[in-house]
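Accompanying notes for the structure given below.
Excluded from the complex is one protein chain; the other protein chains are retained at their positions.
After this line comes chain A, so read on.
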Amino acid sequence: MKVTIDGHEIEVEAGTTILQAARMIGGDVVPPAMCYYSKLKGTGGKCRCCLVEVTKGSDANPTPMPKLVASCVTGCMDGMEVNSKSSERVTEARKAVTEFLLINHPLDCPVCDQAGECDLQNLSFEHGKAQTRFIEEKRTFEPENIGDKIQLHMNRCILCQRCVQVAEQLTDYRVHGVLNRGDHAQISTMVSAAIDNEFSGNMIDVCPVGALTDKTFRFKSRVWFNKPFNAHRECTTPGCCGKVTVWMFGNEIQRVTARKDEFHEVEDFICNTCRYDKKEVSDWTIEGPRKFEKDSVINVNNYTRKMDKVVINTEKGILMGRDEDRKKISMADIDYNEKIDGTQVKK
C-alpha cells in the first residue's frame, strides 16, 4: 500500500496506522502523541494530539475525509494522501488540543521531576500559546499515597490511560485504574492498595507527564543535571531485559529508567529490581553515554566527547620546547626522507 504524508511517499503493509507510517518517514511529519504507545495494546485515540487531515481517502474512493482524524487509530488505505504539519487546519487543531490539555494542568514545571523529559512540555513548546484564557479554578485532587516507589500527582494527569494499560498488560493483576467520570476522572488504586507488582515501575516511564514519578528520585536532581549512560546487567527476573539508562551525578547513580527511543517510548520494559534496588555503580556494566535529540535540554551536560587528563608540561615546555621543534635540519642523524612526525615520505 502506498501512502503519501506531507508529500513523502512510503510503502506500508496493510493494517498500518497513519501515525506508524509517519513514524517510518520520521522527522517533522510525525504527529505528536500523548496517549498512543506502540508497545501497549489498546492505547491511542484519547488525547487527540495526533490529528491529521486526510485529503484523499484512497485510490478507490478519493473523496477527502470531512473531519480531521486521529492518526494513531486510523488505518492507512492504498493511495491515501495525508497532510500533517503542512496543513493549516491541523496546526490550528493541535493548538486547540494543547490548550485543552493544559486547562487542568497545574503548570508546576519548576517543581515537577518530569520537567526536561516531559511530552506535554514539548507539545506546548511547539504548539502551545504563551497566555492562558482559562480563568476558572483548576481541578485539584487530594494527594494520595500509592506506595513507597511511585509518586502520584493526580493534578498533573492528562488521563491518557497509558499506565492503566501497563498494569493491564505487564502485571498479573492490576490494582489501579480510572475512577469516576468526566472532570472528576482520576487515576487511583482500589481501596488505596499499594502498587507492588514487579513491573509496575514501568508506568513511570510510560507516563507522558509528571503524574507518575519515581519516588526514589523525588527532588533529588533535575534531569538535565544528570548524565545518562546506557547500562545493562544480568537480570534474573523473567521478562526483564536488564538494559537500562542510568542517570548519574558524579559517581552516584541517582535514577534508573528504561531506554527511551526517539518517540519517547521505552525500548524494553524493565523490572522494579533494576529500577529501584540497583543503585550501585558495581551493579551495572556501563556501555557508554546515551544520546538524545539535538534540542533536548539533557544535552547541556555535554560530556559525550572523550575527556583526557590535562598534563601541564610548562616547565619542560619553557626549558626545552616541543619535541618536534627541537629537531634540527643540520643535525646529522635526521633522515631527509622522514616527515617531522617520524613517518616515512613515500617514494
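Following the convention adopted for this analysis, a residue touches a chain if its C-beta (ideal position, glycine included) is under 8 Å from a C-beta of that chain, and two chains touch if they have at least 3 such contacts; residues count from 1.
Convention: contacts and distances are computed from a predicted model.
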- prompt: Quick one: the chain not pictured, UniProt calls it what, "ABC transporter permease", "Outer membrane lipoprotein carrier protein LolA", "Hydrogenase" or "NADH-quinone oxidoreductase subunit I"?
  reply: "NADH-quinone oxidoreductase subunit I"
Query: Out of A:24, A:65 or A:109, which touches the unshown chain?
result: A:109
Field: Touch criterion as defined above, residue of A:222, A:243 or A:264 at the omitted chain
entry: A:222
- request: Could you please point out the chain A residues that touch the chain left off the display?
  value: 108-111, 115, 218-222, 224-225, 297, 300
